[in-house]
Structure formats: structure tokens, C-alpha cells
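One protein chain is absent from this view; the other protein chains keep their places.
So, chain A:
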């Protein structure tokens, strides 16, 4: 790594406009393309502060700062366009979380990297609407939170209440949400309102290790820990009435349910297994990267293909997982209100993936190209009229679900043409950490965090309260800053704002 003073580093960064910075070639060695990142003035400070800290003499260990990681990704073989940092970007394993990078499928040296997808493969957000209003749920808020908590097991080591055997798991890995549909856990319309229709067709369970399957089997239908949650939310603001109406959101005060979860231990194991394989492949094919954590393999190598097939299986696992929790949430609501989920109009508005790599068609310098788009902590945001978004959203653009942190608001955005041009149809995914987990544990007190939520009128059910400070709003960037930056930069449009009234989490 190049060692430079902070002021020298700044020479490689150029502010293009109020919301976007360019990272020039040379900031890190071997950069094939430029980098860029989207920040407003508040987020910009955090970003540069991180870089300044890393430039102090004697700083070793830990993750590289986000800007450096974006630049390192720009040095990977086969990258096209730009390495893009979204407003919620922060350091992660290899790739920064909030980084989008696309690789040309037809370039034989192009790579796929598990670090560019993340360990929680197909972590994502699903939003269900209801026809209930705030006044209907406030009196039974506690009961409802408890009921959700009873239905959806949470926390590290939790086990699901949907019985499954090894054979069921194999089928679920291959079929994704089609399995949930076949078994009757979800509605036909759910599949329609889900990225990839809830199934990646190239999934191959035979490429997945036994260990991953063993870890995954009991965890289906569980929320997990970390930043995952299920929330009962209230529509707080509608920015785009027409688009909201297309999503079945009519007025402020309508009740929604948001589920944020991923592929649990299964995806983690798939990623870990792949990293081991890729180190070998890198040696064999002489692939050089700036950072050991950027382990990768050529897309068309055996390791690359195996990873893509097993990643697809993990993606399917995550969709089945969110579908099972959709089923359980519907049950919880149905019991509480003694009405069928149908009568409660509990439709899936949309389901997004924010840790995934997908093959997509994009225009690069005016020419159509097939790309492998890595989105890590970044959400796909396709514009109106794109063939891969559901028919109901053809006029509005793809809904983009942005989960806030515990106790803060969440947003629904829509994809735009500008986003398609500038970021290969990608936008932010959430708030993005500002403090590391360890730092949050040191600086915050969990009773204080819980008391604060209570004073905001938010019911909370949590498996491990002592870890709650890791997820406190103070540990994160301000989600409103993040979303406003995306809106102002034009890479997605604000549509709906939601605020939580009940949270369950690990």
C-alpha cells in the first residue's frame, strides 16, 4: 500500500458536485478505472475523517478506510465503468459495504469476488403492507410485538418453527421462492413482487458444502442477529403519491411490516468455503489484487462458476427464509386481528437484495454489455420501463427498500434513469455503520439505548439486550442523510418514509 500524508491523498480526490466525488487513478496502485462516491456535506466529513485517521502514523490493522477500499476494487481485473461508493459506504471485508462494481462477462480476465457480495449473501429487505391504520394497532402494539417475537425466532443459534428435513432444504436451495409457493407458505403475488422472482436459476446445491447445509437447515425461518430485524412500521410521509399508490400505500398512518434478514449461517459458510477455493485459484491464474481480502477468481474458472452457483443457492435460501417469515408475520397478524391475511391485504410490496452479484445487461459507453454486477450493501434500483421489474412498477420504477436502524425511520425509494446511467442501476441500502461494533459496545450503555427506544414509543423484543448498543442509532450514519443524498444525486427518488412502532431483533 502506498503511504502518503493526508494532504497528498486529498490530491487524488476531486469534488465533482455537492453530492459526488471522483477518486482519480493512482490513488491506489493498478487502478483500471476511476472510483467515485456519493456523499452530502455531513457524510463527506465522516468519509474524510476515516481517511485522515488511517493516514496517521502507526495506524495498522483493522479494515482499510472506505475510500481506499473503493479504489482497490477499481484495480480488480475486468472492472468496467467506475467503482461506486454509495452514501452509506463504510469499511467491510475487502469491498467496502455500500460498494457497487461491475465486471465485463466477455472479458476472460474478469473476476467474481465473494468479498464483493458479502458474507450474508442475499441479505435483503421485504416490505408487507396492510390495510390497518395506526389507531388499529396502537392499542395492541405490545401484544403484536410479542406475537411476532413468538412466531419468528431471533438471535444467534435460533431455530425456526417450520419443519424441514435435508431433502426439503436441497429442494429449497434449488427452487428458492418457488419452493415456498409449492408448499403453500406464500402467495403467487409475492413471487411477482420480488427481485429475480425469488429464484436464481443457476443455483446448484451440489456445489454447496455439507457444512453449510448443516448450518442452514435449522435456521430457515429465523431472523438472525446483527442488524437484522422485523418491524411494524407506520407510513410517516409520502413524497410521491402516485408511486406510493401503485404500491398500495394510500395515506399517512397506514401500517406496514418490514423484514430485514438474509441467508443466516448458510450464506456465511458458502462465502467462507469460496474464499478458501479462490486463494488457490488466484495463485494458479496469477491474479493480483491490492488487498488479500479481495480474494477472487475468474468468472469462467471452475472456482468462479462454483461460487456463482453456490451463491445463487444461498440467495434462494435467503428468499425462502424471508418468505417463511412473511408467512409467520401473516399468521401473527391474523391471530391478533382475527382476520385472514387476505382480508388484511398483507401483500408484499417488494423484496430487495442488497448483498448479491448478478448478471445484467447495461450500456457501457453507449454499447450494450453483459456484466456481472456486484452489489455489496447496495440495492438494485432499476428505472421505469426496465424489463426486469414487475409489471406493477413499470411506470414508477423499481421500489427500493431502505431499512433504517433500530428506532429510526426507513424509506421506500424508486429507481431512476440517472441511476441506471451513473451507478449501473444501484443505490444505497441503509444507514451504514459509523462506529465499529466494538466501539459501540465501549461507548454506549444498553439500558440507556432501550430506555430511549421506550421513550420514543417503540416496543422492542430482543433476544440479547446486551448487544443492542451495537445496533443503536448512534452507531450508524443518519439514514435520512443517506437517502437525501441519493435523492439529490438523482440515483433514486424518495417515495415513502416509514417510522417504527415495534421492533423484534436478535
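Here is the rule we use: a residue touches a chain if its C-beta (ideal position, glycine included) is under 8 Å from a C-beta of that chain, and two chains touch if they have at least 3 such contacts; residues count from 1.
The criterion applied here is as follows: contacts and distances are computed from a predicted model.
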Protein name, per the UniProt record, of whichever chain is missing from view ("TBC1 domain family member 15", "Protein-transporting protein", "Phosphatidylinositol-glycan biosynthesis class X protein" or "RNA transcription, translation and transport factor protein"): "RNA transcription, translation and transport factor protein"
Touching the absent chain when the full complex is considered, from A:62, A:108, A:157 or A:457: A:157
Residue among A:170, A:192, A:285 or A:474 touching the omitted chain: A:192
Which of A:26, A:385 or A:457 contacts the chain that the document leaves out: A:385
Residue among A:30, A:143, A:209 or A:464 touching the omitted chain: A:464
Residues of chain A in contact with the chain not shown: 149-150, 153-163, 181-185, 188-189, 191-192, 218, 222, 225, 242, 245, 327-328, 331, 383-385, 390-392, 394-395, 417, 463-464, 506
